[in-house]
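This report concerns only the one structure given below.
Only one protein chain is missing; all other protein chains are in place.
Order of writing sets the chain letters: A and B. Residues in each chain are counted from 1.
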Amino acid sequence: MAEHLLEVSGLSVDFHTAAGVVHAVRGVSFHVDRGETLAILGESGSGKSVSASAIMNLIDMPPGHIAGGSIRFDGRDLLRLTDDQRRQINGRRIAMIFQDPLSHLNPVYSVGWQIVETMTAHGVARDHARAEALRLVTRVGIPDPAGALRKYPHQFSGGQRQRLMIAMALAMKPDLLIADEPTTALDVTVQAEVLALLEELQAETGMAVLIITHDLGVVAEIADRVVVMNAGEVVETGETDAVYRNPSHPYTRKLIGAAPGKGEMHAPLSPTAPVLSVRDVVKSYGEFRALDGVGFDLMAGETLAVVGESGSGKSTLARMLLRLDEPDSGVAMWKGRNLFTLPPAELFALRRDLQMVFQDPTQSLNPRMTVFQLISEAWVIHPDILPRARWRERVAELLAQVGLRPEHAARYPHQFSGGQRQRIAIARALAMEPQLIVCDEAVSALDVSVQAQVIELLDRLRREMGIAFVFIAHDLPVVRDFADHVMVMRKGRVVEHGSVRQVFEAPREPYTRALLAAGLDPDPEVQARRREARLAAAL
Amino acid sequence: MPLSATDTIPQEPGALRRLARMLWADKFALAAALFVLLVVVLAVVGPMWLEGAATRQNLRGRNLPPFSLAQGWLGVLGADALGRPLLARIIVATRNTITIAAGAVLFSAVIGTMLGLVAGYMGRAAGQVILRLADVIMSFPSLLLAVIVLYILGPSVANLIVVLAITRIPVYLRTTRAEVMEVRERMFVQAARVMGASRWRIIFRHILPVVLPTLLTVATLDFAFVMLAESALSFLGIGIQPPEITWGLMVAQGRQYLQTAWWLSVWPGLAIILTTLSLNLLSGWLRIALDPTQRWRLEMKGRRNG
Partner (left out) sequence: MFGFIRQRAIASLISLLGLVVLVFFLSRLTGDPAALFLPIDATDEMRRQFREIHGLNDPLAVQFWHYLGDLARLDFGDSLRRARPAIEIVLEAFAWTFQLAVITMAIVTAAAIAVGALAAFRVGGLFDRIASVTSLVGASAPDFWIAILGIVLFSVTLGWLPTSGTGTPLHWILPIGVLFIRPFGLIVQVVRGSMITALSSAYVKTARAKGVRSGPIIFVHALRNAMLPVITVIGDQAAALLNGAVVVETIFGFPGIGKLMIDSILQRDFNVMLAAIMVTALAIFLMNLLIDLAYALLDPRIRH
């Protein structure tokens, strides 16, 4: 049997934590051959990143500890090499790029210096390295390459920073590139570009790519084979297409089933008088126009999805509606009153009607309050909602309503998982008995399988209690199964606004079409067709 | 699809037990905590217990060298020029030393924190005025301020507390303000605003508890600083005046006998350094113990040792 380029076998990694020893990776085996792309797919806590860190000798020990196994690279067991020998492999034979390029680039050195350093660290002469850096930066498509080399990381956009990271990683023409969630923080259109760049470069250099991701779409787009990990173990391995068509492990089936954008779309509601009417909202921060004449209508029990990339103004809009920020002009009529001009006393009364669920439940729940305190705070602030004698009973009811148990009321937020925390945040919003809930990226920080559950919960609340939702998201497929209407935003303006079916099946605007096309489908066949179409269009 | 709600959620031990366990894990911090406890106990009972022994002159025991039990166990650290046993005097001086430091830390921490909360959360105007005030205090050489104020008011324990408290207010003010500016942008504060929580509720229920661990760490460190400042003032003859005593004053009084009776200055100086060292150690431990992302270092160690 031919030797694999990289062969991980029986790898186990432990971490010492406050809660005891955690077996982050347990007996994991996989291999990567020259020139191929292997994806490790898994949700948070699956151990996928830890496995990659072990290959690069990046695990901090302590608290980490490699408990067993071997990592053979090009015939040698990396775990038996000295630190200095591994240093010489890092960057030269195996390179790595990371999820968040802003924090992974050194903020106080120019990007040119950092790219050159990759080469000088492995003995390349400085002059030669400089010329090579210029070539690399040109190759990854940074405008004004010579000027770019003198700039610092914070002067680039997120997508450009990831391109620069790629340039840096490829400086020594490595045999293997490890990419740890390389496109997760990027907008969909930028994500598509970066992935395309990676594919091109792989074709040029013949390197192998090990990509770590939580996103089935990324796997479908780029991977030849996939390793599915869950709770520190490999549950399934195979050709990407075969795994998608015939998943053998229940976990893989669950993951594929949870991928958004596959269900039945909502039929439009019969129109009634809107509860919320927003017109001509404008907000500037200095020179920057965050919102430029935005408006929409919302009926009771309706869900409006507001979709856009970073800088589109969608989150600013949410902050305006809840008066966390004041607009420059515009009106928002709620039950005949303009939200934007309400005096404090009336605004206070109105808080009961309008509630918000934030993106990251880890941050939106005060870590020093119990679940009971978090939920009952609504009634401390608005004592007329509920007499104190009924608090305990009502908290139990609300917890049951969001799928938690009454005895959880005494716990603190950090004792729950991400999805459970978001349920607590939803219960807190429900405690106010609101008629409208604004969800600001409420599911984007959650794992795919949890995302589906939370959306299901929100949809049930809408049906059962007639709550209207403004659902803000950067990702189109997420809102497909849930929204009645979709509003696409770009640079502070509304690009397109229509029923969910119209926006997804017959988008009118080129930008909406571009957004839809850039989104990655979990089905490898669909992705392959789109890739061909893209290449054809490029020619 | 199983509901994640049915997953088990780990039970955690109570906060106090956790702290105790983490203290046990760091033996230096444990020793420091015990020493500080001893000092506090002596500050409470010392004067009642040994006032007589500390002031009783004994001409036969003048400048008695240390490590001798000839004058009883109280004489083990030697005696001063009037034959008063040093150990007794050090213990009696504990109360003044600790009272001044604790008083100054308490006042400056409470006032500084309040001002910092206001400067950090309220409008820009109030914040600027408060900050400029802090600048004035900060640019004032603190010893100079102390000298002027003590000259006007007279050097008593209470006045020393006032002076030292004033000079330390900016420390808490700035720390609190910086932390508040950061915490107020966090999501859970925004969530409270969406619910209609009042400013005071947000400040005291949501922001203060998050800022408190940092302030506790700073205060512990500052306790040591204030002790040193008081000692320096007393040493210069501007602080506490005889017959009242503090450790700093004892070092000053022993200075003229240094060549003949070194122990007069060395022991009280050692008392100062041991106490400040303990406080510094405790502060370092607190910083780790109260930081959820650093805590594992202590909890891991505790498990391995225990």
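To be clear about the criterion, a residue touches a chain if its C-beta (ideal position, glycine included) is under 8 Å from a C-beta of that chain, and two chains touch if they have at least 3 such contacts.
Predicted model, so just to flag it, every value in this text is computed and none were measured.
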item: Left-out chain, listing which of the shown chains it touches; value: A, B
item: Residue, one of B:Y121, B:Y172, B:F188 or B:F235, that touches the chain absent here; value: B:F235
item: Option touching the unshown chain, where A:L6, A:M168 or A:V500 are the choices; value: A:M168
item: Selected residue (touches chain absent from view) among B:L82, B:V110, B:A126 or B:L258; value: B:L258
item: Contacting the left-out chain in the complete assembly, out of A:N57, A:Q160, A:T252 or A:N366; value: A:N57
item: Footprint left on chain B by the chain that the document does not show; value: 132-133, 135-136, 139-141, 143-144, 147-149, 151-152, 224, 228, 231-232, 235-236, 248, 251-252, 255, 258-259, 262, 265-266, 269, 272-273, 276-277, 279-281, 284
item: Residues in chain A touching the chain absent from view; value: 56-58, 60, 87-92, 95-96, 98, 100, 103-110, 117-118, 121-122, 152, 154-155, 165, 168
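To be clear about the criterion, only the chains that are shown with their structure count from here on.
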item: Whole-Å gap between the CA centroids of chain A and chain B; value: 46
item: Complex interface listing, chain B residues touching chain A; value: 1, 3-5, 7, 9-10, 12, 186-188, 190-198, 201, 205-206, 209-210, 292, 295-296, 299-300, 303
item: Parts of chain A lying in touch with chain B, wherever the complex brings them together; value: 16-20, 62-63, 254, 322, 324, 347-348, 351-352, 354-356, 358-360, 363-368, 377-378, 380-382, 403-405, 408, 411-412, 414-417, 419-420, 423, 425, 428, 432, 449-450, 452-453
